[in-house]
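Below is the structure I would like to discuss, written out as structure tokens.
Heads up, one of the protein chains got dropped from this complex, but the rest are sitting where they should.
Order of writing sets the chain letters: A and B. Residues in each chain are counted from 1.
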Amino acid sequence: MSRVEIRVTISSDQDIVLARQKGRSLALELGFSSGDATLIATAISELARNIVSYAGNGQILLRDIQNSTRVGISVTASDDGPGIPNISQALRDGFSTSGSLGLGLPGVRRLMDEFEINSKPGQGTKVGVKKWRP
Amino acid sequence: MEVPILKQGQVLIATFQAALSDADLNQLRSALVQQVVRFRSRAVIVDVTAMDVMDSFASRTLREIAHMIRLRGAETVIVGIQPEVAFAMVQLGLTLEGVATALDLEEGLAYLNQKFKIMK
Partner (left out) sequence: MVKRDESSELLRELVAHLRQNRTQLREEWVGRISETRLLTAMTKEEIFAEATSVYDSYVEALETETFEALQAYARNLSERIIPRGVETHEVVGIVLLLRDVLARSLFAKYQTDFKKLNGILDAYEPAANRIANTVAVGFVQERERVIRQQQEAIRELSTPVLQVRERLLILPIIGVIDPQRARQLTEQLLRGIRTNRAKVVVIDITGVAAMDVTVANHLVQTVEASRLLGATVIVTGLSPEIAQTLVTIGVDLGKMNTVGDLQGGIEQAERLLGYKVMALAETS
């Protein structure tokens, strides 16, 4: 059960900054080190940027999570954009569909502990990531 | 939010505030290139001490700045990347390859001074 749920609507580059600031403060509130909070904020920045670049608008949902032994943070980025036709390709390092900037998804995966993606062409994209407090 | 650009001799110094948007970064890029031309500066120092997140866009913008300024015959040094930010950057694969870096403003200036001395 989550106690905190923060929703940030993403439609412009200003919202990217807002989403990562909220993510950082939630991470610190949950007891993450400032190093981990930086990793989490960076991942949020990348996910929010993908929404702006590829879908135009969408949202970022930040929540606290816990299992029997640990607490953590969950970040879900969702949009109704064009979707990703080839997910496994998008998860390979160095892949990009628009210009020199890739989706950054392999990087986001490295920043976080768990990574999940759902996307179909024409039906939007949903990326969920989690990080657990050591 | 506009990034202030300081002129100190032949060097331009741009100091990033936290929470820069993409638009701010783009604005900074053009302003820096224009001023390098206008003042015939030999070097640019970009101080990112206040940046708590350096994502792919910010990192790419810094590389572009360095590249465009090199085409004008000047040098760019990025200073003040925080340890935690550096750690996150390399996880993302953002290494600012080919761009000079220094610990802080003081080190950046020392680096440029030495370089100019050798060039003379």
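We take it that contacts are C-beta pairs under 8 Å (C-beta built on N, C-alpha and C of every residue); 3 or more make two chains touch, one makes a residue touch a chain.
Bear in mind the structure is a predicted one, so any value in this text is a computation, not a measurement.
Although it is not drawn here, the omitted chain touches the following shown chains in the complete assembly: B.
Across A:Gly35, A:Gly56 or A:Gly124, the residue that sits in touch with the chain not pictured is A:Gly35. The missing chain, though absent from the display, is touched by one residue of B:Val3, B:Leu20 or B:Met89; that residue is B:Met89. In the full complex, subunit B makes contact with the omitted chain through residues 79, 81, 83-84, 86-87, 89-91, 95-96, 101-103, 107, 111.
What we mean here is this: only the chains that are shown with their structure count from here on.
Against subunit A, the residues of subunit B that register as touching in their complex are 19-23, 52-57, 60, 82-85, 87-89, 91-94. Of all residues in subunit A, only 13-14, 16-17, 20-21, 24, 34-35, 38-39, 41-42, 45-46, 49, 93, 100-102, 104, 106-108, 110-111 touch subunit B in the complex they form.
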